[in-house]
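See structure below.
Only a single protein chain was left out; the remaining protein chains are all shown in position.
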Amino acid sequence: MLGTGLLQGLAVTAKNLVGSFHDPERYVTMEYPEVKTKLPENYRNFPFLVHDDPKDPLGSLRCVACTICETECPPQCIYIVMDRDEKGKALKRPKVFDIDISVCMSCQICVEVCPFDAIKMDQHYEIAETNRFQGLLLSREQLSKSNAYYHQLHPTEAAAVDALLAEQKAKQAAAKAAKAAPAAKPPAPAAPAANPPPPPAPSAEAPKPPTPPAP
Amino acid sequence: MSLPGQLSVLFPLASGLGASSPLAAVLPASDSALERLPLTLRGLLTGWLPASWQWLANSLIAIVVLIVAFASLFALLTLAERKILGRVQNRPGPNRAPLPFLNLRTYGLAQPVADGVKMLTKEDIVPDGADRVLHFLAPIALLAFSILTLAVIPYGRLLVALDLDASVLFFFAAGAATELAVFMAGWASRNKYSLLAAMRALAQLISYELPLLLSVVPVVLMAGSLSTSVIVERQGEWWLGFLPRWYVFTPWGLAGFLVFFVASLAESNRSPFDLPEAESELIAGHLTEYSGFKYALFFMAEYFGMCALCGMAVTLFLGGWQAPLPFLSFIPSYLWFAGKLLALLGVFMWIRASFPRLRIDQLTRLAWKFLVPLALINLGTTAFWSLTADWAGLLQPLRWLIAAGLIAGPFLLLGRNLSKGLGPRTYRYAA
Amino acid sequence: MSVGPLQLCLLFSSALFCVGLIGALSRSNTILVLLGIELMLNAANLNFIAFWRFGPNPAAATGVIFVLFSIAVAAAEAAVGLALVIAIYRHQKNVRLQEASQLKG
Partner (left out) sequence: MTTVLLCLALFTVAAAAVAMAMRNLIHSALLLVASWAGIAAFYLWAGAEFVAFAQLLVYVGAISMVVLFAVLLTRHSRLDFDREPETRGRVRLALFTGGAVCGVLVAAVLGTAPSSVPAAVPSLTVRQLGLALMGPHAASLLAVGVVLTVALLGGVVLAASARHSDPEDAP
């Protein structure tokens, strides 16, 4: 009959109208600047650099300035200069680490390729700036965030990373101890010794870097 | 004889505003002090004036009160509408505009003020080569005619600004004149799309004027008067001592009310009939070339027209200022009227939140093939109803049954005809 | 010579009638000619109301009723007249009255 459909429609909207006052399921709007949505753990947005010692954020960066991420970055928004001492010896830490987040597309490839778990994805999305050149070019001071912050963002992933790093450290310590011992067993520590920069375990990840570029 | 007294003799219409209207007529002693409160207040204001000037002062007060009351109602309605639409769509609606200097949010109550300031400070653009005079006159004419329609509605037992003998006719005469303003707006903009939209708007307004008027005729027939205050008086009795005898509680009254309601939705350009200024499809129809305060005036006129049509619906079908139950009549009549008016405006907003917009062909088909025939049939039913007024006893239920059948049958037939070929859609490629 | 209100009303209506007459005779646009005729009709209505108001027997209401009928007929006239205008326009692509001189299409 003509009109019944109209009444059904009216009932739906009336339910919504009344429900919005007492039923949180029907009133899902967040009042944004005051209330923010709880982001899912896997949400990602722009990379940051992890440091281990909150007292020395720049000195304790995990980054060794290997520039793998710089070469892998598809839009080429990362710029790294390795720190060197007076004699020109590499110090295995970045002197300059800039990310232009106006170029960055949050693809996470830098995170995938990093053998040291030094760069991770942030969840910070309020990035509006009044200066589009300086404001959007983040230096290592701005990028450096503590491990605790990382734990806060991605607890599961961070725990796994921590466990892995601890394991590596233990292995390294064991290897050192074995080296120090007179009855040395060369074959086992030989692999880590062959290529100094990456510690032994990431060698599993080592073949990965060449593959990421998309076809 | 002083000038205003002379004027009042010369212009019977003007004198109707004051001295001879119920506003100043002898007050029935039975009315409570609360009921007479507006009159008492007015008496305090104008009582000291000489008698010949009093009607002039009284009419001015009536005009000012009407305009101020409905302008503030307009401000609140814009806010309430957005709030209700928001709630229906699971969001809070405007709730941020703070009170000036206080930084208090007060649930967005300051939003109308903010909107007004925004509208006032916008640039007033008149297109190059447009007809400046008509472009300027159109919003004013529209607003003036909408305000005129507010004059004849009885807001309370003692509150009619203009108690005419033919006030229903006055209402529709003033309402018909708004079409002219719509045309002026469209034509003066010198924009072919504005003009086309104005023509569409006119087609819609003219089409729906017919069912609107035809659905009023039964009420006039039953009440035996064109005067709104008499029509309300006639609805003041009770069935069985406690059920209100409003016209909406009869078969013909219900049908008439529904036709009137749908037609008034279209007549006030409200969704789902808001084709003339469909914001999401046309830019704003005949208002495309308007900006700033002129645009705000158009919206004000639209809301005034909506209030006037709702007030007329309340007056004609919902018992006007009558209380719904006998023991509730201690509440002053104007509060009852305000309550009914607000409830009806709420339904307008509810409908806006619920239904999608009609296409122009659907719109005119609904008017000509459904509402007009139904209103005509309703007129016949009302004639039957008035002829069988003396049926008593067992014949009374029979009378109700026949009248209901006379309306329900054509309703079903017309409805089936209207929705022929519009069954539930089947989608070939959708899951 | 005293001019009473009745005379004033009649003068008013004769002025309106003549304006309508001049318009209907002088303009060549069909629509304007029709409007001039409408004005003349209105002037006649004015007279009816004036005579009802100031005449000897206002209770009869004949003038008012005649004006009501006249308004209805004027509405009919306008509808048919303007439909004719549109028909003429469709035929000869303008609405000049001088050129509408053929009975056969």
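A few notes on this one:
The letters A, B and C name the chains in turn, as written, and every chain counts its residues from 1.
In this text, contacts are C-beta pairs under 8 Å (C-beta built on N, C-alpha and C of every residue); 3 or more make two chains touch, one makes a residue touch a chain.
None of these values were measured; they are calculated from a predicted model.
Of the chains on view, those touched by the hidden chain across the whole complex are B, C.
When the full complex is taken into account, the listed residue touching the unshown chain is B:Phe172, out of B:Phe172, B:Phe249, B:Phe293 or B:Trp368. One of B:Leu226, B:Leu358 or B:Ala375 touches the chain omitted from the figure, and that residue is B:Leu226. Chain B residues in contact with the hidden partner, per the touch definition given at the top, are 6-7, 10-13, 134, 164-166, 169-170, 172-174, 176-177, 179-180, 183-184, 187, 195, 199, 202, 206, 209, 224-227. Take chain C: the residues that touch the chain left off the picture are 1-12, 14-23, 25-29, 31-32, 34-36, 38-39, 42, 45-46, 49-50, 52-56, 58-59, 61, 64-65, 67-69, 71-80, 82-87, 89-90, 93-96.
Definition applied: only the chains that are shown with their structure count from here on.
If you sketch which chains touch which, the pattern fits none of the simple shapes: not an open path, not a single ring, not a star, and not all-to-all. Among the remaining chains, A is positioned farthest from chain C, on the basis of C-alpha centroids. With each centre defined as the average position of its C-alpha atoms, the distance from chain A to chain C rounds to 87 Å. Averaging C-alpha coordinates per chain places the centre of chain B 34 Å away from that of chain C. Annotation for chain A: no residues touch 2 or more other chains.
Note for the complex: chain B touches chain A at residues 84, 87-92, 95, 350-351, 353-355, 411-412, 414-416, 418-419.
Against chain B, the residues of chain A that register as touching in their complex are 1-3, 6, 9-10, 12-14, 16-17, 20-21, 26-29, 31.
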